[in-house]
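Worksheet: one structure, shown below.
Every protein chain but one is kept in place in this view of the complex.
Order as written gives the chain letters A and B; numbering starts at 1 within each chain.
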Amino acid sequence: MNYVMSFVVGGIICVLGQIVIDTFKKNNAYLLVLLVVTGTFLGYFGIYDKIIEIGHSGATVPLLGFGHALAEGAVEEAAAKGFMGALSGGVKKTAPGVAAALIFGYIVSIVFNPKGNK
Amino acid sequence: MKYDKNSYKQVVNEYTPKNKMLRNCVYAFIFGGAICLLGEVIKNIFMNNFGTPEQDASTISSVVLIAITALLTGLGWFDKLSKIAGAGTAVPITGFANAVVSPALEFKREGFILGTASNIFKLAGPVLLFGYFASFIVGILSLMFK
């Protein structure tokens, strides 16, 4: 059941993203920023936790989930450490993903060469 | 010329082909759903076989998806896939990973410091800046309204 819900919820979130792309015709960077910031606030207001309960990875894998993790980290750390926690919590919680992207990105750029015509 | 900027805008709208949104949405649903399903499978493998707690397994699953994206980007397959999938690959964490890896790879010919390293954040920089900024605001909000 988790698998089905992951597929369906993840698919729906991607469809919403596609509608944004085709309607506004903006660079993908706008979409990514929109997703992360939306996810952060949905996370703060506790709405995204409910979506994760239903959708599991269908909600955590999309970038909205990245935003949710940012919010979760910031709130948890702020409760424990105050202002410094608010500053570092989100970064700490999402550090594995960011570091992985950077490090794998660098390794790939060493190993591979850019490919041309699509 | 009998057109001005306003009347020409209507001509352009009339003659510009529309994107095939319905078809794109179907593909986005299928590919996006499949990537999330894959994430759930990876998560469960770690939870069931290695006894990883759910939170950590979820993080590991993201890292694995990022690694797969990095590899596919390097091989030049990711852009072919996302040409069909559209938001299906852009919205999941794979889109973020591709946005980091692709400029890193593309600018290697300009050198590793000023090429790869300074361009690796070209597309991911905005995501991290606004993501971190939003998380800071949320942290402060949580301090104010306990």
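Note that in this section a residue touches a chain if its C-beta (ideal position, glycine included) is under 8 Å from a C-beta of that chain, and two chains touch if they have at least 3 such contacts.
Heads up, the rule we're going with is that contacts and distances are computed from a predicted model.
Student: Unshown chain, UniProt name, "Sulfur carrier protein ThiS", "Zn-dependent protease", "Stage V sporulation protein AD" or "ABC transporter ATP-binding protein"?
Tutor: Result for the unshown chain: "Stage V sporulation protein AD".
Student: Which residue among B:Gly39, B:Pro103 or B:Gly131 touches the omitted chain?
Tutor: Answering carefully, the residue with contact to the hidden chain is B:Pro103.
Student: Which residue, B:Ala57, B:Ile93 or B:Leu123, contacts the hidden chain when the whole complex is considered?
Tutor: B:Leu123
Student: By the contact criterion defined above, which parts of chain A meet the unshown chain? Give residue numbers in ascending order.
Tutor: These residues of chain A touch the chain that is not shown: 21, 25, 27-28, 114-118.
Student: By the contact criterion defined above, which parts of chain B meet the unshown chain? Give residue numbers in ascending order.
Tutor: Within chain B, the residues touching the omitted chain are 1-5, 8-9, 11-12, 15-20, 24, 73-74, 76, 78-79, 81-83, 85-86, 89-90, 95, 98-99, 101-103, 105-107, 109, 122-123.
As a convention for this text, only the chains that are shown with their structure count from here on.
Student: Which stretch or stretches of chain B touch chain A in the complex?
Tutor: On the chain B side, the touching residues are 19, 21, 24-25, 28-37, 39-41, 43-44, 58-59, 61-63, 65-67, 70-71, 73-76, 79-80, 83, 86-88, 90-93, 95-97, 99-101, 104-106, 108-109, 112, 116-117, 120, 123-124, 126-128, 130-132, 134-136, 138-143, 146.
Student: Any idea which chain A residues touch chain B in the complex?
Tutor: Answer in residue numbers: 2-3, 6-23, 25, 28-29, 31-33, 35-37, 40-41, 43-44, 55-58, 60-67, 70-71, 73-75, 77-79, 82-83, 85-87, 89-91, 94, 96-98, 100-102, 104-115, 118.
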